[in-house]
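With one protein chain removed, the remaining protein chains of the complex are shown where they sit.
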Amino acid sequence: MRAFEYFTATDSKHAVALLAEHAPARVLAGGTDLLADLKSSPSHAPKTVVDISRAADMRGIEVNARGLCIGALVTHSEIMASTVIRDLFPALADAAHTIGAVQTRNLGTLGGNLVTAVPSVDSGPTLVALDAQVTIAGPAGHRTMPLSEFFVAPRRTALKPDELLVEIVIPAENLGKPAHFLKMGLRKGQALALVNAASSLRIDAKKNTCKDVRIALGAVAPTVVRAKTAEKFLEGRAATAENFAEAGRLAVADAKPISDMRASADYRKDLVAVLAKRTLEAACAQSKAAKQKGARK
Amino acid sequence: MTKKAKPARTAKAKSAGIGQPVEMSGTLRLPAVVKQVPFPIEALSPKVRQQTPAVGQRATRPDGRLHGLGQTKYIDDMAFPGMLYCKIKRAGIASALIKKIDTREAEAMPGVMAVITGKDIPVNSFGPSIKDQPVLADDRVFHAGDGVAAVAAVTEQIALEALDKIKVEYEPLTPIFDPVEAMKDSAPKVHPPVSNIYATKLIKKGDVEKGFRESYKIFEATYSTQMVEHVPLEPHCSIASWDANGRLTIHSTLGRITLGRTDMARTLQLPLSRVRMVATIVGGNFGGKNEITQEPALAVLSKKTGRPVKGTFTRTEEFIATTTRHPIIMNYKTGVSKDGRILARKVRLVLDGGAYCSWSETTLGKACILSPGPYNIENVHSEAFVVYTNKTMTGAMRGFGAPQVCFAYESQMDEIACELGIDPLEIRLRNAFHEGSSSPTGQVLHSVVVKDSLLQAAERYGWKEAR
Partner (left out) sequence: MTDVTLKINGETRSAAVPPETTLLKMLRESFSLTGAKLGCDVGDCGACTVIVDGLPVNSCLMLAGQADGREVLTIEGLATPDHLHPIQKTFEDCASLQCGFCGPGVIMSSKALLDANPNPSVAEIRDALAGNLCRCTGYTKMIEAVQQAAQVMRSAKSKRAA
């Protein structure tokens, strides 16, 4: 690593002030992406690194009137261990489990994963499928936006140089909405996704039809994308295996994968169809299981 | 310069004055002194005319204890007083003429003790067989991982920053990456005026054309394998130091230090007796640490500065600047009888040698000899070529070419079995070497257990049941 100056922020406000004071600076949260980048690309060496890993107000997982709020500094391990998250959105814990390995999950943060914004970002699809919002702190205060708009391009987000992602919020109306995440990598551990996908939906118990369908795909476009054609198709339709399979086939239309050393575009398209179908089926099963559980109570 | 976030939690340091009992639990001051289970050498020594009783015995690894304690000292765990750190500037261009290297700005940096280029190496070429590899490329770059300059500085950090200050002017040349293309006369030469095909081998047995004429069916296919890096967990690392009498000592993680010693003597124009190589514990080799890489540069830097110089490769350098496994393009033409007996096999191998020969000749020979597979074949024609390309050099790696050809002939065996409707195990049993079989080169084979091991494997796997 090339030399840099190092400042530690005590909270998000302090961090924003430090970013403004020492621009252009880079933000250190978990460090798993930043340090690897600084070591491999000397040209990326910043003059200043602002360490936000001790910003206490950016930690914590809580449910409040706004919904499920996850601090940007919550690590992947903390997400996996959180009973709140495992109760409400097991898919989020599943997605966290597919990131890196134990050591990197203990360091790496949800916020960092989203800000790095690689196309295969594993925490992206589930959050997008649950209509997550992000809270951004800047010199002028806070602003919020949908996560789907936060991703701009590979490794580019809507963050300005003096801004900080502080919180991720899954809106209150989606609390407990059935969702499922799947990832296909070349290995089980420490793999980049060839394709990852998440779906969320609600099932109308009487009619057995789907509503509020969301399908989000990763690693098949410059950013996480919604498979809107497939979503539209399923909306109001019966929750059957045939319809889920058809939705999977339609999801391919919204995927624009590339061929690279890991997989060909065609293979990725096939994966999209399979993963979209399976996540829909699993989310549907979750919905039914929840209803049975509710009925027994 | 740096702000501290909050005062650190200060734990009370334990006082351990003279005469006071020292509380040791949970802390480590000394390596554990638990008695080591002795390696049962006596129990394992065979008596006269007796089969060694070692087989089947469980022995404790003599080095396991220190490994588990984290006390094993690999070379990167060593430091000598006054030691400097070396970093090497990599070309980053596959083929080019070097017009100019300006090291002045780097040399002027505080903490930089010396900068050298290829011109500073007394004999700037080495290699286990063909001496075609420069220690530091001086007038021509042969692949992107070539070093063009080396820096010794008081810290690794400064050495790294100095690399950015070295300016190299290149005149790019047309590189060649495809080994089959590189065989053509019209292809750009990697080491002009030498041909890109730098070694060949031909093995002939019987008459393949006759064998093909007599065959019931002929199968033709091309197989190819990719480049593989050894990825030892421990990167290449060496420390060079000179004593006052002009003797050079190299501490190194290399596997073949005797060969390394001759290379050092040759590149530095020193009598062999002036070079001492000390092999340190190796953190993985697999054939990738079989020859010197940066060591002559470290020695020259050490001589220039009068201080020990350590060079540790980054993981990136492991991939771009050390040897790898040969990718091979393998054409197989095989004639078989109706009952699946191989009557003739013609093989053509093109080995991608990368920029330098390294252990290519050995690999070429072994790949060629083993290419027909462990099968009784009367008529064999196997030819192999190893070709220069402007890529990372390929060299020794476990098996020396055997795994690649195994992939090809076993793949084809399956295709033949499938086409003829013969069980894949059965077709191998029909063709496999037996006691007294002779190899394609005429070697008569003894203790041949191919069939036994195949049958045993099939039984343990449950081959019949699975089919």
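By letter and in written order, the chains are A and B; residue numbering begins at 1 in each of them.
Methods note: contacts are C-beta pairs under 8 Å (C-beta built on N, C-alpha and C of every residue); 3 or more make two chains touch, one makes a residue touch a chain.
This is a predicted model, so every value here is computed, not measured.
J.: Tell me which residue among A:K188, A:K206 or A:K293 touches the hidden chain in the full complex.
T.: Among A:K188, A:K206 or A:K293, only A:K188 touches the chain that is not shown.
J.: Considering the whole complex, which of A:A17, A:L107, A:L175 or A:I258 touches the chain not shown?
T.: Result: among the candidates, A:L107 touches the missing chain.
J.: In the full complex, which bits of chain A touch the chain not displayed? Write them out.
T.: Within chain A, the residues touching the omitted chain are 1-6, 8, 28, 30-32, 35-36, 38-40, 49, 51, 53, 77, 100-104, 106-107, 188-190.
J.: Touching the absent chain: which residues on chain B qualify?
T.: Touching the chain left out of view, chain B contributes residues 1-2, 4-14, 24-34, 60-61, 63-74, 76-77, 157, 230-235, 281-284, 286, 312, 314-315.
Going forward, only the chains that are shown with their structure count from here on.
J.: Can you give the whole-Å distance between the Cα centres of chain A and chain B?
T.: Result: the chain centres lie 40 Å from each other.
J.: If you look only at chain A, which of its residues touch chain B in the complex?
T.: Per the touch definition, chain A meets chain B at residues 1-3, 5-10, 40, 42, 51, 54.
J.: Mind pulling up the chain B residues that touch chain A in the complex?
T.: 1-6, 157, 160-161, 164, 316
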